[in-house]
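Note that one protein chain is taken out, while the other chains of the complex remain in position.
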Amino acid sequence: MLTILFDGVAYGMLLFVLACGLSVTLGLMNFVNLAHGSFAMAGGYITLVLVNRAGVPFFAGLPIAFIATALIGVLFERTLYVHVYGKSHLDQVLFTIGLVFMSVAAVDYVMGSQQVFIEIPSVLQGRFEFFGVGIGRYRLLIIVLCGLLTVGLQLILSGTRFGSRLRASVDDARVARGLGINVNAVFTLTFAFGSGLAGLGGALGAEILGLDPTFPLKYMVYFLIVVTVGGTSSITGPFVASLLIGIADVAGKYYVPKFGAFVIYTIMIIVLILRPQGLFARATGK
Amino acid sequence: MPSSLVEQVSKHLAARARWKPLEYAFWLAAVASVFLLPGRHLILTEIAWLALFALSLDLILGYAGIISLGHAAFFGLGSYTAALLAKHGIISEPVLALIVSGLAAAVLGFGTSFLVLRGSDLTRLMVTLGVALIMREIANQIPEITGGADGLQGVIVGPILGIFQFDIFGHVSYLYCLAVLFVLFLLARRIVYSPFGLSLRAVKGNSLRASSIGISVNARLVAIYTFAAFYAGVAGALLAQTTSFASLDVFSFERSADLLLVLIIGGTGYLYGGLIGAVIFKLMQDWIANLTPQYWQFWIGLVLVLIVLVGRERISLLTGGVRALAERVTRRFTPGATPPPYAPPLAGKGSEQLPGEGR
Partner (left out) sequence: MPVVLETVNLEKHFGGIAAVAGVSLKVEKGARHALIGPNGAGKTTVINLLTGVLRPSAGRIVLEGEDITSLEAYRRVRRGLARTFQINQLFLDLTPLETVGLAISERMGLGGQWWRHVGTNSTVVAELVEILERFHLTDVMYARTGNLPYGKQRLLEIALAIACRPQVLLLDEPAAGVPEEERHEILATVAALPAHVTVLLIEHDMDIVFSFADRISVLVNGALFVDGPPEEVARDPRVKAVYLGESLDG
């Protein structure tokens, strides 16, 4: 059972890295980016090409995936997303769904529709026993890496000037502008960072979640659940929500395979009934 | 003089509800297509049930302001219900099965309506998406009933009213779907022009004020949501009956997303948007699928992106010369946009919005 817990935690942390960019974008720019999964997919496929075809070492491929996806994020943000910021949520949803459809079809065209696997180094393959608990090496890497990222994010947010600017902009963009904070630059940087994280998550997650052109559609719901359950006003909210969902999903699929998938949907609906703003949103929730 | 003003207002209101020449033209064209386009009845059938499906979404989105990413839940339930009723011979007469399927979807609509009453647009998106995904998963998990990923085979649909047997050219299908669409459209039109329909538009525009003039907002929303679910279920049933098949993709996210596109193309809030959008969407889909059968989703996505970038109001005027004319004839300023957020509205309404503001 502890193995399930371990796997669930790994899954959850992966979800967190994937989804936290979406959470910040939503909280910061009030923008519903359903295409967030496309950035994750991009990161995954970029790493695939680098590692499988160009012989780049896996551990080098990960940061490259992050940077490359972040750059793609900047590009899209400046050229496309910026035109849609002020529009209604419905418009944003339609717009990003359109992007998802385009990305799914484009990747299908270029890379083919079959599921692909990134070659992971042998040191990460297999499991070992630790006090009777089966520890998958790859999953251990995920937990360590994502844990470090989470801590790093929290430090950036609370300890740096950029973090302060970001938190100010999330809280009230108009006031932040009045204080001289270049909110647009904060947006772009944050969007890039969030996309980069998604890309990294996509690369890391290929082994566990499976990578194919339908990835953005398959996992859209998971990201959205993390964000709605966790709220958008903190890092801890989505973090705890991701863990909850990761563990619930893994445990659900293991113990009640027929109903495993329902577990998270049901959690989401229950949370939304009880607290429409998410479990961790501020009381003055926007 | 007061009495003549009352008369004038009464006449104005009566004129608003009366059928416009363009409406007659639309339905005449629809009937004409039965005789003039016999070779295209198969695609016309698809347009007909898609139009009904889009109409049902317009009722909740265009009139009540409820954003749904999971309207396919009701469509799918109607579809499977109709298919199962036919397959197992429980109800072989299609019209009766149609009604039962619609009612099944309505029950689901009623049961899930409380989820869309509270919360922001995002919450509604999530919740409706979740419900549709749950329905899909349920269907997936009981393959012994639904046929699972392979779909439900062996559906045999009886003759309509015991007389009209479905044929392979789609003649009977099209007449059937068109008739159902027309009848349900009449009903919807009646509702939309009634005090109830007006109250929906008020709720969409400002639910706070609506409750402040005595409107029970939740009750109205539940009513229209259930009603729209019925319509969506009927549309799904039409699909199942005209294709003798039902599969998991009736619940899919793509179906809900495509439906949004259909309605957006035609324009929301004036009832004909779904119908016009269905025509344009199906023709577009047909055309694109002939060019690139495998990647047509790319072009659909592109259309969505472009529509939003150009602006939905402008698109509506472009593609809906009909709509612009209709607006002028009915003298209604029909909104294509979603309801304004509850924030101090600026008289005169600036459209300058910076990111982070304006929820």
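The chains carry the letters A and B, assigned in the order they are written, with residues numbered from 1 in each.
The rule we apply is simple: contacts are C-beta pairs under 8 Å (C-beta built on N, C-alpha and C of every residue); 3 or more make two chains touch, one makes a residue touch a chain.
Quick caveat, the model's predicted, so the values are computed rather than measured.
Trainee: What are the shown chains that the omitted chain is in contact with?
Mentor: B
Trainee: Given that one chain is not shown, which residue among B:Ile191, B:Val222 or B:Leu309 touches it?
Mentor: Missing-chain contact among the listed residues: B:Ile191.
Trainee: From the list B:Ser33, B:Ser92, B:Asn140 or B:Asn206, pick the residue that touches the absent chain.
Mentor: B:Asn206
Trainee: Where the complex has a chain not shown, which of B:Val107, B:Ile215, B:Met284 or B:Leu309 is the residue touching it?
Mentor: B:Ile215
Trainee: Could I get the residues of chain B that touch the absent chain, sorted low to high?
Mentor: 2, 5-6, 9-10, 12-14, 16-17, 190-191, 193-199, 201-202, 205-206, 208-217, 331, 333-335, 340, 344-345, 347-349
The working rule: only the chains that are shown with their structure count from here on.
Trainee: With touch defined as at the start, can you tell me which chain A residues reach chain B in the complex?
Mentor: Chain A reaches chain B through residues 26, 28-32, 80, 82-95, 97-106, 108-109, 169-170, 172-174, 177, 183-184, 187, 217, 220-221, 224-225, 228, 258-259, 261-262, 265-266, 268-269, 272-273, 276-277, 286.
Trainee: In their shared complex, at which residues does chain B touch chain A?
Mentor: 61, 67, 69, 114-115, 118-123, 125-127, 129-131, 133-134, 137-138, 141, 253-254, 257, 260-261, 264, 294-298, 300-309, 312, 337-338, 351-359
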